[in-house]
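Questions regarding the structure given below will be posed in turn.
A single protein chain has been omitted; all remaining protein chains appear in their positions.
We just call them A and B in the order they show up, numbering each chain from 1.
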Amino acid sequence: MELSQTIPLLLGLAWLLPLASFAVIVLFGPRMGKSGVLSGHVATGAILTSAVLSLLALALWLEKHGVQEPQQPEHDSHGARRMSTVRRVTHVAENEPEHADEFADGPADRPRGIQPLFGSWYSLGTFGSEGASRFPPLRVEIGYYIDTLTICMFAMVGVIATCIHFYSLAYMHEELDDVTDHEVTLPDGHHLHRPGRFPRFFQYLSLFCFSMLGLVIAGNLAMVFVFWELVGICSYLLIGFYYERKSASTAANKAFIVNRVGDFGMIIGMMALWGSLGTFTFGGPDGVFALVRPASQKHHLVVPDGMVRAAARDQIAAGVAPTSTQINAWRQDGYGYGLLVIAGLGVFCGCVGKSAQFPLHVWLPDAMEGPTPVSALIHAATMVAAGVYLVGRFFPVLTPEVLLVIAYIGGITLFIAATIAITATDIKRVLAYSTVSQLGLMMLSLGIGGWLAGLYHLFTHAFFKALLFLCSGSVIHACHTNEMPRMGGLRKKMPWTAYTMLIGCLAISGVGIPGFLGLSGFYSKDAILAQAFSFADSSGHTLLLVAATAGAAITSFYMFRLWYMTFAGSPRDKHIYEHAHESPSVMYLPLVILAVFAVGVAWTMPLTPLSLENLLEQARPKGAQSAGQIWTDLTIPEEHASHEFHDQATLAATAMWVIGILLATAFYGVRSLDPEDVRVQFAKLYSFVRHKWWFDEIYAVLFVQPVLLLSRAAAGIDRRWIDWLVDRSAGWTVGVSRVDDAIDRWFVDGLVDRIANSTYSLGLALRGWQSGRLRRYVMWIVVGTVGLFVLISWFLELAVAGS
Amino acid sequence: MEPINWHTFFFLLFSLVACAFAVAVLISTNIVRMAFYLTLSLGATSGLFFLAGADFVGAMQLLIYVGGTLVLLIFGVMLTAQGPFISMKTAGGEWVLATIVGGALLALLLQTAFSVNDWHGPAAATPSHFGAREASSDPLTQPFTPATETASVRTASVTRGAKPAGEPSPWSEEAPRTATRLGMGLLGARVDLLEQHDDTLRHGMSGYLLPFEIVSVHLLVVLVGAAYLARAKRRARN
Partner (left out) sequence: MNLLSQPVGLSHYLVVGAVLFVAGVACMATKRNALGVLLGIELVLNGANVNFVAFSSSWLRSDSQFAMGLEGHLVALFVIVLAAAEAAVALAITLNFYNNHATIDVDRADELQG
């Protein structure tokens, strides 16, 4: 079978397997094994198979397309960065040796032999008909758009999800029996005692995996939206897994509603696209990418004809003919650019919600109410990464204005979250804010043109953040508390957890020996900082560089703060320390696997040019960046140009993590400085940051209270007026029905009854004639005879008289 | 003083006897007496038959009706002789009803009886077809004659009674015998209509053989049925 059929088949299977697992568990869950324990195995088996299929697809893809070294001469000075020497290994015949002077035109001219696979599996419906409007009919279909990024995402999601599934088999063990939830107090004072919900957890996990993979493989924006919402629902279900806890159910609502706000913007963006272009599909000659970055224009960003016409519709209605020259003239005048910006901003709005960017970041910390595997999978590695992924996928359509907005929002988020993480004491909250911050960093990177850097960081972050969350889950499982001030010195009791978590902390801090070796975070952070330097240099927006750099420092600080508070020092709570124990192997083995990935996922495979970076490079969208039309002095720099800032970036990154770890060690490791002093000295600031910048309270006043007020008013109206009306009309209806009933009984029934009764009584009366008395009969015979005679004689007389 | 029409006298005698005893049957409550009164009534009726010239029928009346049927009824009376039946009285209201209805019927019949003028009496000296028929001297073609009438009565009536000329009275010697004719008619030969010229009066030339047979079978059936019905069958109830 051809690759163009195999890969979609493999990925399609990998996508649908978790759905099958979901279906099986839904139908048979509680009956699968004792208390449904087999449901976990089914789910794990499904996602493991899915991961294997994804890796298989990756292998096939690599076999066909190979991996190239990025062909830039500047790399010679950075060759030591890679484990292998620079090699111009080409596996694809279409690749030609590059010349340096061609780089002036940008990578658009570099022939890419890798065409993304796109197609449609199943058409759900067609709206509109051929020729009814200037667009082809909108086909809503289940389709795919597969390039290297897709396959890498599949592999990443599969591997991480598999590790988390294994981890959950042990972590959710207590759900196999009845559970006493100590965080829920019933009105009578007892704690809630409820049956276990083991199968349900894996059912939701399977559904989530299906949704996430569907989002990744989606070939059109409508399908993305559908799976966008699906992951939102799975997130809601999983955050609210312990739904009897008020905090959990509130958090689930918050997550879903805040996401919905973002989706509102996304729908606007989708409408702008559909209204002007008439299509949602990514790939293909009439897909969005081809319309926005046509090959005829060397994949430069142009406003598509559809948007120009849509923007100039007044003139078209006034009678100006939309010939192609006229359209070009309009395009020069800037018609339609606004629509493009709106499309980009709208889609980004969805990403703001999904990836917990400012101002919609408030749901992610509260989402930590869900079980820790959920936090690891959804709120660290995958779902929140979906927003970043979509920005990466949608990158060709984003104008420089939109990109700058993305960058600033990312920067703001990065900063806010990092500051809050410094003061958080709940181990999962720290990690949650860390996630928000890192997502901000990714958005920042994407916004300043660092497409590869941002997505690179997405991948590496997924691994070490999942690792960190699972480690924290292990700690929580052992200590039965989330609060770090009550932990301490746990590394002696939980060595596996402690040291894998250390690896995770090192990875997130971007620790590495410059020029030699680093953990995964080292490479991705490096790339981002390089691009930030390049951007600051070219456009003068140095604030973003400062934000990225400071963010790196703060990140390493609070991560090591977390590590020291949890695993180092002396135990602060004897009771907890006594009961702490290492997790079972089925829990710490995934930690080890993830730690391995956290260390080496950015490394190049020895003896090959295969590395994550090179893989992602293959998927880079075509087309160079151009200057914006609204902010005409803004040009997003090309990413390959960031290589000249690499040294500065590495220096800055190294400095940052060193500073961060040093400070953390000083405050929390060796305790030479006292955090309490800082708290007292910056009391107001501390309070502000501790209260999460008062975001929740502001939102409560601005949005939640008015809505509740409105709902109470509406309920009042409903009860007083509408219910009254309904009750009255019900009363009238009953009255009318009684009248009808009376009529029915008296007239209709009565008539029938009366006829029946009279017939019966007539019969009864006539029965009397059958007296059985012979003499009476004789009498009647005689009477009859006499009567007959009389009658006949009369008639005869009449006849005789007449004739 | 007009001469007595003895025919009329005997008619009145017999009819009074018959009617009186019929009424007596009606009025009487004793079943045995009723049976006896009926016997007398039927006997008087047979006399009426003779007076009307139906000698054979009259004889059969006495033989079969009185001598057979009534005896049978009397046997029935004897077989069901029980105390209670002797005094089964009819209520007064029933009598009133019966009187009204019977009276109505009687009135109707009487009115009908006297409605046709030709029925009031025999024709007075008018020649008739019937007379032409009597031209033959064949005893078989002679008009009917009651054979049991005494000669004296006969001659007395002939001399004194007004009778149609040319028409032999039923009591004359020339009156034909009905028995022969009846017998032949039952066997299928209508010997009384041999010289009937009027086509309309030749109907029935085929005789009464079939009814004779039917009646015979009927009698057989009745015999068997009656025997079966009246079998003594007192099983549980006695």
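Note that in this section a contact is a pair of C-beta atoms (placed from the backbone, for glycine too) under 8 Å apart; a residue touches a chain by one contact, two chains touch by 3 or more.
Computed from a predicted structure; not experimentally measured.
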Touching residue (missing chain; options A:513, A:774 or A:799): A:774
Residue ranges of chain A at the interface with the undisplayed chain: 766-775, 778-779, 782
Chain B residues touching the omitted chain (full complex): 1-5, 7-9, 11-12, 15, 18-19, 22-23, 25-26, 31, 34-35, 38, 41-42, 45, 48-49, 51-54, 56-57, 60-61, 64-65, 68-70, 72-73, 75-77, 79-80, 82, 84-85, 88-90, 94-95, 97-99, 101-103, 105-106, 109-110, 112-114, 116-123, 126, 128-130, 143-144, 161-163, 167, 169-170, 178, 181-182, 185-186, 190, 192-193, 201, 204, 208, 211, 215, 218-219, 222-223, 225-230, 232-234, 237
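Heads up, the rule we're going with is that only the chains that are shown with their structure count from here on.
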Residue ranges of chain B touching chain A (in the complex, touch as defined): 94, 97-98, 101-102, 104-105, 108, 112
Residue ranges of chain A in contact with chain B within the complex: 775, 779, 782-783, 785-786, 789-790
